[in-house]
Structure formats: C-alpha cells, structure tokens
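Just passing along the structure, written as structure tokens.
Heads up, one of the protein chains got dropped from this complex, but the rest are sitting where they should.
Labels for the chains are A and B, by order of writing; each one numbers its residues from 1.
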Amino acid sequence: MSSSFIISLLVGTLRTSIPIILAALGQVYVHKSGTLDLSVEGTMIFSCLMSFIAAALTKSLTFALIIGGVSGLCYSFIMAHLTVNLKSNQVISGTALTMLATGLSSYLYRVVFGIRSLPPIIENFKPINFGFLTKIPFIGPILFNHNFTFYFMLLLVIITWFIMDKTSYGLKIKAVGEFPRAADSKGIEVNKIRFQSILIGGLYSGFAGASMSLGYMNTYTDQMIAGRGFIAIAVVVFARWLPIRVLFAALLFGFANTLQMRLQSIGVAVPIQLLQALPYILTVVVLLGVSKYVKFPSYFTQAYSRDKK
Amino acid sequence: MNAIEMRSITKRFGSLIANNNIDFTLKKQSIHALLGENGAGKTTLMNQLFGLSIADEGSILVEGKPFKLEHSPQDSMKKGISMVHQHFMLIKNMSVCENIMLANEDENFPLLNPKQTKERIIQLSKKYHLGVDPNSIIDHISVGQQQRVEILAALYKETKTLILDEPTAVLTPEEVEDLFLILKELKRNGKSIIIITHHLNEIMDIADEVSVLRNGDLIGSTPINEKTSTKELSRLMVGRDVNFNFKKEKTNSIEKVLEIKNLSYKKEHVKLLDNINFNIKKGEIFVIAGVDGNGQKELCETIVGLNKCENGSIFLNQKDITKTNVNHRIKNGISYIPQDRQKSGLVMNWSISDNLILKTYERSPISNKFFVSTKEAQNQATRMIKKFNIKSQDNNDRANQLSGGNQQKVILAREMDRGPALLIASHPTRGLDVGAMEYVRNQMLELRNKGGSVLLISADLEEVFQIADRIAVIFKGKLMGILQPNCGVAKIGRLMAGLDEEEINE
Partner (left out) sequence: MNKFKNILPPILSIILAFAVGAIILLLSNFNPIESYKSLFNGAFGSAYGFSETLVKMIPILTIALGTSVAFKAQLWNIGGNGQYTLGCISTLIVCVYLPAPMWLKLVIALLLSILVGMIFGGLLGLAKAKLNANEVITTLMFDYIIALFLSFLVYGPLMDPDGHNFPQSKLIEKEVLFDKLMVGTRLHSGLFLALFLVILLFFFWKTKEGFRIKMIGANPNVAKLSGISVNLQIMLTMGISCAFAAIAGYIDVLGIHGRLQDNIAGTLGSVAIVVALLGNLNPIGIIFSAFFFSALTVGGQCMQRFMGVPYSLVTIIQALVIVFVVASKIIVEKRSKK
C-alpha cells in the first residue's frame, strides 16, 4: 500500500466524517437532556435540500450554510413541541418526522427543480489554501487541504465541549436528563431546557445536512443522507456523549465508508454491495458491543411533568 | 416578630380538603415539629409555604412581612426559606460541588465557578460540623451524608428558615442523634426550623413546640416540656387511643418454611448480600429491620427468584429452590409485595381486574390450554375485590384511579388470595393512612395465625415491635443479629448502625 493511498484514505475519512460528527455533536445536547431524537435523519435530509436550493438560487455558500442550520433548527421545532410540550412517544414522533422530511424534501425538490435526468450541480466549498502548511509532508495534505466545513466542524467540537463542560447551561442540560425533578426543585426550567436542547440538535443536524450538499458533494439526490442520521446516534452513544470522543468515534465510520469506496475503485474480490454495507454493519456491531456498558442518562426517553408522581 | 406566620391556610384538591383553615406560627430561633400521620396534610402545608403548591385561601407572613400565596420555590429561597425533601433532590452522578453550582446560577453564569463554590462549601461544612467533601460524588456517599449535603445546600443559600420533611425516616438511630446535634447548632446560629414527622419520640428530643394535624385540621399547638405526654400527643394525632394490639398466639412451630444458607450476591463488584443465614418457621412473622438500602431489596429479589446468587442456597419447605425461576417459586407458594407499588407492584394503566390476575392468568380457572377467559377473570376479580374490601366503582377502573391505600389492597389481594406459604412484604405500610396500615398488619397476622409465614421488611421500628415474632437486622448486606422483640429499640438501633454484631445461632 503506497503512502499516497494511505493519505487519500485518511483525507477521505476526515471528509466523510464531517456530516456524522456535526449531527452527533448536536445529539450530545439532546441525549444528555433526556430525549431520543430519531428525526435527525429527517432533519438532515430537509436541511440538505434547503441549503442546496439556497446555494443554487443565491450562489452564496455562506448564506446557504446558514440556511441549512436555520432550516434544521426550524424543523426540529416540531419534534420539540411533540415530545416536550405534548409529551408524546419519542420513538414514534421521531420516526414520523423522518418520514415526513423524506416526503417533503422529495416533493419540494421536484417542485423547485422539475423532473430532470441529471441532478443540478452547484459550486460547492473548495479546499482552502493554507499556503506552505499544505506542503508539510504527510500532515499537510491530511489536515490542511480541506474545505470550510471541516474547520467549521472542528470549531463546533470545541464549542460543544466548552458549553457542556464549562458552562452552567451545560450542567443544567445534564441535570435535566439525569434527575429532572431535582433540577426542577433547584429552579431549573426542565422542559424549557429540553426544548432548547432539541432545537440545538436541530441546528447542528441542519449544518450536517448542509455540509453534505455544499461540501461533501455538489448536488442533491433523494437518497443522499443514506442513514447517516441514525449512524450519528450510534456514534454519540459509542462516544459516551463526550464531544472530543464523538470526533474520533465518527472517524471509525468515515473510515469504513472511505475504505469501501477506495477498495471499489481498486477492484477487490469482495462484492461491491458488501463493501457498501460496511458502515451499516459497523453501526450494528458498535451498538451490540457498547450499549450494555454505557450509562444512558437516567431519564432518557421519559417525558417530564411536575405533577407526575 | 415570628419567623413564619401562616394564617387560615386552606387547600383543596377537588372535593378533598387537604388543609382546613390552618394557623401555624414558627417562632424565631426555635424548632417546631409538625406532627401527624400519613395523609394528615403536613407536607401539603409546607409545600405551600415553600412554593411547590399554592394555597387557595389564607395568608403568609415572613418575618412580619406579607408573602404572596402565589410564589415559586425560587421566591421562597430568596426570602430565606429552604426545604429538604424526603427524597433528596441531588443528582446522583454529579459531585457535591456540581449539585450546589446547579442551584446557584448567579455565581455560575455563564461559566461555572467551582473554585469559589468549593471554598464556601468547606467553610460552611466546618462551621456547622457537617463533614461534607465538595468533590465527593453523591452516589458514593451514605444517605446520612447526602442529607447533610442538602442541609449545606440550604445554608449555602443563607437560609433563615429550614423545613425538613421526615428527616429521620432514612437514618439509623445514631445518625438521628448526629442530625439533632446539627439542628441544635443551626438553632444557636439563629436559624428557625420546621420538622415534619410522625415519629413521636424524636419530637420529644429535639422540638421546642409541636403542632398536630389530623385529616387536614389543626388539632392544636403546644410547647414541649417535661409535662408533655407522648400518649396525649399520640391520641391527638390519631384521634383515638392507638392500640395496635394485635392478637398473637404463641407459636411453637419448628417446621421451617424458608431456609437461607450462606447467601451472597454481588453486582458490579459490589457485595450487596454478604453470607446471609437465617430461617423462617411456619406460622411466624420474621422481620428484617434496617435502614433502606442495606440489601433488603436484593434479598427479597433473590428469594423471589429475580436475582441469581453466586453463593448459597435457598430451601422452601425443605426443597432446594436455589436454581429455580420466578414462576416456579410463585407456583410453590411465594408471594411478594414489592416496596415500589407503582413501579413493580401494579400495571398502573391496566384495570383492577387485570392487575388482580397477573400471577394467576396462566392457570385454571382463568385459563384453559391456550386462552385467557375474560369472563372468568372478571369473576375472580369481583370475588377478590369483595374479599379484600377494595373500594372501587368498577372492576374496569384503572389502577391509577385508585387511592394509595386501595392500590396496596389490590396488590395484597393478588398476593394473599392464593394462600401463600411465604409472603414477602417490603415496607407494605409505607405511605398509608392508619386505617390502611392496621388492615395490612392484620392481614399479615391472620396469615401467620393460619400457619402461613411472613418475611416483613420494615424501617418503621414501631411496626417492627408490634408484630414481629423475631427480628433480624441487616446492615451493608450482612445480618447483624437475630433477636426477640423484647430486646429493645436501643439494641436494634445499634445493630442497624453497624455498631454491634450478634452471633447468629440457629
């Protein structure tokens, strides 16, 4: 295996992991506050389309990225309202919202772009030129040859870690998912925090979806997200909800995805479909290995109301 | 000027009058006990002072100034009123420091300020002899220590009035003494304290004044001195001469219904049961006394069949059942009333009849080979409702529509209707009113007099001494001794605190 293959593998891993990391980081807030949000996939699909439309119409990638985040935030309002205010079953709500987003995005895409044989293309984020840094052997191409979304993702890793670990807001989120009644008695508005956490998760999922159409690819197709939202959920559990670990846990999946693409292009004796199934198989394996040993927030998936006794 | 004055407080829940025109005055620098049995309205009254609920009528004065009825716990804390609840409001997997930072947003916004917080915690802990380490994780400290963390949290907020809800319920007699020392220290430092309790003897030790509530009414308030009689207070509390005088015939049975040998149980490397040995004879009420969380739950669940113990054996009527499953043990006469009736005793949103047949649905007459007969289930349910005097309008009422006492009766009916060989009852009277308590204890005695056996888990020493034939004490998963009821409270107390150990010769 030549060093250029390894470099290309590592670069690809980092690139592929970006959407998963972004979505998983958002779920740190959501899970810690006590909600299982299965609409991540749907939110990603929706914001992926919305940011793509924004980019196609305005040609401004920054604006499109913001639109991505905002549309994710807006879409997650529904999940927040259903599960926090109406206290409905989290699994059913999340699944329904993913279904809704799938249909809605597919519909909107056709209405906006019409029926085409080839999907429309935009100018997507290009790798940033870091000058001499890129020329450093090995490290250079791996770390300094990415587009904006990669560095944006790194920034969010640090921001998420900081908020969860060093601020009172982060402490409140953890309290709310661990023992909502105690948090309530200390004057913390439990449901408000849960609501906000879901919105934050939606914002991150929005960025994740946008990064798919604006950074990873330069187009939009119906099946683009392909389960990454659910993989993100497995990643955040695997990472025990710690932002830095999320980064590394997601790399595992990015690696699986990139590996199968590189192996496909080389032409190995393994059937293509098995390679394509690698990320999903990996997700199952990870869940099987880890779920028994991680400590979920005690009130995970349970709605809270003050007069519940 | 008084610390707190509550005047003509009335609170209704639907047609139930929980507090009826109650006057309550807390003098400055005093300890005032609020006495009453379960359901009398004490916690309701204090919840309204603290802001967890809002009074319908009346007025409240804090240090002479009016305090509007509609206020939140935050408002109360700003006025210097704090409350330590029965179930501690502490996040188990966080440290003491983190828990306190959570409650003190002002100094921790937007960034957490652990350094400052820890300094102040250590300061307060020294001043009031609380012995609290700001870095310790709540899960790893004892219940008594957790209570002190709660008190420290209140002091951290510069509380002037401290309300304690049943503070001694979770403590050993030794820990109760420690608590009272702390309370006296607080009093010396100018704090005013309200203790909600139904334990008469403790009031005599610590309170300056007592107010008695019964069925939502204030029966009276009186200062505590040498002349105060517990008998009189008890009568005021219950409204009649409390005579838990249960007919107990002497039992001479030697036949063992249950035998536990060298039972040990570990979970996540923590030894929860440590070499337990005891037996229960036929026609006996065997009580295991001890503070919550010393292995009682694990012991019950092991005997019932939920846990597999790695060492030891269990014999039911001389047959080895150590390796058998729950179903087998149910069929062979073990019944279980779990401690947490809403979580493990009933399916709350199922009907009463479905709850009653939970353990008998598999057999005739309710089932034939494959099918469960709804009609037969209803017949059985109607019969049991009548037999055990469960108050409900309809068999198909859901369990969550019943009162606590009636819910317990449903569980009791289900577990006792089969005429079990061994009834395991874990804190069966907790949270019930006196009438229901008497009923449950009578049922257990009836079973015993008929030749059945009861393994009773209780933390209520009054109850223990009332009906036990023999008393065992459990501490940190070990049996500290098996004694006769005439051994006295002090002895039991020492065993409960792990300060003594008796040789167990069976």
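The rule is short, and it goes like this: a residue touches a chain if its C-beta (ideal position, glycine included) is under 8 Å from a C-beta of that chain, and two chains touch if they have at least 3 such contacts.
As the structure is a prediction and not an experimental result, all values here were calculated from the model.
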Which residue from B:Phe88, B:Tyr336, B:Phe388 or B:Phe475 sits in contact with the chain not drawn here? B:Tyr336
Touch as defined at the start, partner being the missing chain; which of A:Ser106, A:Asn218 or A:Ser298 qualifies? A:Ser106
Considering the whole complex, which of A:Ser8, A:Thr134, A:Thr219 or A:Gln276 touches the chain not shown? A:Gln276
Against the chain that's been left off, what residues of chain A make contact? List them. 38, 78, 82, 86-89, 91-93, 95-97, 99-100, 102-104, 106-107, 110-111, 226-227, 230, 233-234, 237, 271-274, 276-277, 280-281, 283-284, 287-289, 291-292
Interface residues of chain B (partner: the chain not displayed): 304-306, 325-331, 336, 338, 343-350, 358-359, 361-362, 367, 370-372, 374
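Simple rule for what comes next: only the chains that are shown with their structure count from here on.
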Between chain A and chain B, centroid-to-centroid distance (C-alpha), Å: 46
Give every residue of chain A touching chain B within the complex, in rising order. 166-169, 171-172, 174-175, 178-179, 181-183, 185-188, 295, 298
For the chain B and chain A complex, residues of the former touching the latter: 52, 72-74, 77, 85, 88-94, 98, 101-103, 105, 108-112
